[in-house]
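Missing here is one protein chain; the remaining ones are kept as they sit in the complex.
Labels run A, B, C and D following the written order; every chain starts at residue 1.
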Amino acid sequence: MILGTVKGTIVSTRKCSNLVGFKLLLIAPYYGDKSNIFVAADTIGAGIGELVLITTDNTTQYALDKSAPIDAFVVGIVDAPPQEIK
Amino acid sequence: MILGTVKGTIVSTRKCSNLVGFKLLLIAPYYGDKSNIFVAADTIGAGIGELVLITTDNTTQYALDKSAPIDAFVVGIVDAPPQEIK
Amino acid sequence: MILGTVKGTIVSTRKCSNLVGFKLLLIAPYYGDKSNIFVAADTIGAGIGELVLITTDNTTQYALDKSAPIDAFVVGIVDAPPQEIK
Amino acid sequence: MILGTVKGTIVSTRKCSNLVGFKLLLIAPYYGDKSNIFVAADTIGAGIGELVLITTDNTTQYALDKSAPIDAFVVGIVDAPPQEIK
Partner (left out) sequence: MILGTVKGTIVSTRKCSNLVGFKLLLIAPYYGDKSNIFVAADTIGAGIGELVLITTDNTTQYALDKSAPIDAFVVGIVDAPPQEIK
């Protein structure tokens, strides 16, 4: 999974019907190139600036009540910034 | 999902039968390396220059009426350019 | 999907039985780093130098008559080089 | 699969219910860019500093007792650092 920081939201009025009800978050990767912002769907309620854990590709489906065309999904809000050993 | 800008269309006369009926759009990533243009299928009717939301890999299938060999699909047209906090 | 140019073929005598019958093409990406050549399976009959459209990962399976361990498949031959707006 | 070194753990109190029971490890790739740290779920009990083998995307599911939104999973602890021929 990827650690990322919530940088904002996007709004799409014309969208697939099974995307209705998801918040669409702009996510900057916490590690690697932070400019590679992507969009993750969220139902947990992550706020701007929070650090979140995201799963990708088809594994998103196992977090959903029913299938949806979502390749990145917020599966957790991280309690504290990670501390990696060197 | 990926935010991208519609840069054009491509035409393929000899193609898989289950690709018939999809518009094939050239998409430049909005974030990251904009020269990494790829092709996404579309049924919403996104126009040249519009900003779209794209899902990838097998999750495209959840936006389709029936399965098709499509690894990038336009799932929404974005209302306004994203505003990311710094 | 990815646009790529057919650069050659490869031959593999010792291979999985369900790869028999596919042509294995060397493909150079049309956009991005052209040196990142990969192999795509083909049944359409794309020739050397032709520009093709390729789908990846598990979505290849929707173009096949029966499942095969193929993560890149030629789903169309492109009629003309793409013209992207700037 | 990817070889990676365990660099720490992360804690997420608010998370998907089917992530409960997995240890969430920070993993630095052994090959390639070691700064591209990602998170893998673990049930084997890999410790900090250990070298592990990770599978990704939907193939993680074949190592689980039941489906979970996990796109990277520790499938083995490597006995000794790899020795690649030049």
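Here is the rule we use: a residue touches a chain if its C-beta (ideal position, glycine included) is under 8 Å from a C-beta of that chain, and two chains touch if they have at least 3 such contacts.
Note that this is a predicted model, so its numbers are computed, not measured.
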item: Positions on chain C contacted by the hidden chain, ascending; value: 7-8, 10-16, 18-19, 24, 26, 28, 33, 35-41, 48-49, 57-58, 60-61, 67-72
item: Chain D residues that touch the omitted chain in the full complex; value: 1-3, 31-32, 44, 53, 55-63, 73, 75-80, 82-85
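By our rule, only the chains that are shown with their structure count from here on.
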item: When chain C is superposed on chain D by its C-alpha atoms, the rotation angle in degrees, nearest 5; value: 145
item: Whole-Å gap separating chain B and chain D, where each centre is the average of the chain's CA atoms; value: 31
item: Where chain B touches two or more other chains at once, by residue number; value: 57-58, 60-61
item: Chain-level touch network, classified as line, ring, star, complete or other; value: line
